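Could you have a look at this structure, given as C-alpha cells, before my questions?
All protein chains but one are shown in place.
Take a look at subunit A:
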Amino acid sequence: MEFLRPTTWAEALAAKADQPEAVPIQGGTDVMVEINFDVHRPPALLDLNQVGELATWSREGDTYRVGAGLPYVTIIEELGGVLPGLAQASRTVGSPQIRNRGTVGGNLGAASPAGDSHPPLLAAGAVVEVESRARGVRMIPAHEFYLGVKRSALEPDELIRAVRVEAARGPQYFSKVGTRNAMVIAVCSFSVALHPGERRVGTGIGSAAPTPRRALEAEEFLAGELDWDARLDSAVLKRFGELCSRAASPIDDVRGTADYRRHAIAVMARRTLTWAWNDYRKVRAA
C-alpha cells in the first residue's frame, strides 16, 4: 500500500489526480478503523494531515469557511457561538481523543449515514467546497452531497477542501440518540436551524435513511404554517414531528429498530424545534 504525504494543497490535488483510487485520510478515525478491520485494502492512502491550511477556519463576510482538516475540538472551542448546531454535533463525536483528531472533512468524505456532522450541515444549508486539479473548485450544497450509503457527489479526482456555513442567524440544535451516554454511534439523530430572515426552518436527519437527509415536507409545512410572531402551536409541533418521522426511511439493525427510529425522530424534532423556538422568542422579547 502506497502512503502519500503531500504538504501543500496543490501537491494533494496532484496526487489525487494522478491516483484517483487513493483514499484520503483527514484525521483517520474512520479510515484507519476500516483498514484495521480489513474492510478495505486501498492501493494508496493520501494523508492530508500535513496540509496545514486545511486545519484552519476563516471568515468571509457572514460565512465561515471550516477547513476540511479542522478537528472537532476546535469547532467546539472556537466556533460554538457562530455555528452552534455543528458544534453541538461535534461535541457528541466519540471520545476526547477522537474529537482531537476527527474532522468534518473526514466525516463528509466517509459520507456515512450515521456521521454526526451531516444533520447540522443540512439544517444550516452548508455548502461543501471541493476541488480537483483538472476542473478547479466546485461548490456542492450539503443536501446534494450525499448520494447513497457511504457514497457522495465527490468525483474520484476531487478532494474536500472546506465546508462553508453561514453564521447562525437564529437558534440551532442537534440531538442524537445512542444507547450509551457517551462514545456512541447514532441510532438516529436530528438537527434543526431557524432562519428567521427567510422565515424558514432547516432540518437534518441522521442515521435513519440511506443518506443524511432533510425533512423537506416538514420544512415546507413550517414555512406555510409557522406564525413567527406567536408561541409554537402544539398541533403544528405535533405535525412537524410526524412529517420529520415520515421523511426518514430507517431500517432494523443491531443498533435499533426502524419503528424506534421513526418514533425517536419525531420526539427529537419536536423537542429541538421547541428549544429553538423558545430561544428565538426569548431573544425577540429581550
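Everything below uses one rule, namely that a residue touches a chain if its C-beta (ideal position, glycine included) is under 8 Å from a C-beta of that chain, and two chains touch if they have at least 3 such contacts; residues count from 1.
Definition applied: contacts and distances are computed from a predicted model.
Student: Which one, "Putative symporter ywcA", "Xanthine dehydrogenase D subunit", "Branched-chain amino acid ABC transporter, permease protein" or "Germination protein GerB", is the UniProt name for the chain you do not see?
Tutor: The UniProt record for the chain left out of view names it "Xanthine dehydrogenase D subunit".
Student: Among A:Tyr146, A:Phe174 or A:Phe240, exactly one should touch the missing chain; which is it?
Tutor: A:Phe174
Student: Return the single residue from A:Ala44, A:Ala110 or A:Val267 that touches the missing chain.
Tutor: Spelled out, the listed residue whose C-beta touches the missing chain is A:Val267.
Student: Of the residues in subunit A, which ones touch the absent chain?
Tutor: 36-38, 88, 91-92, 173-185, 187, 254-257, 259-260, 263-264, 267-268, 271, 275
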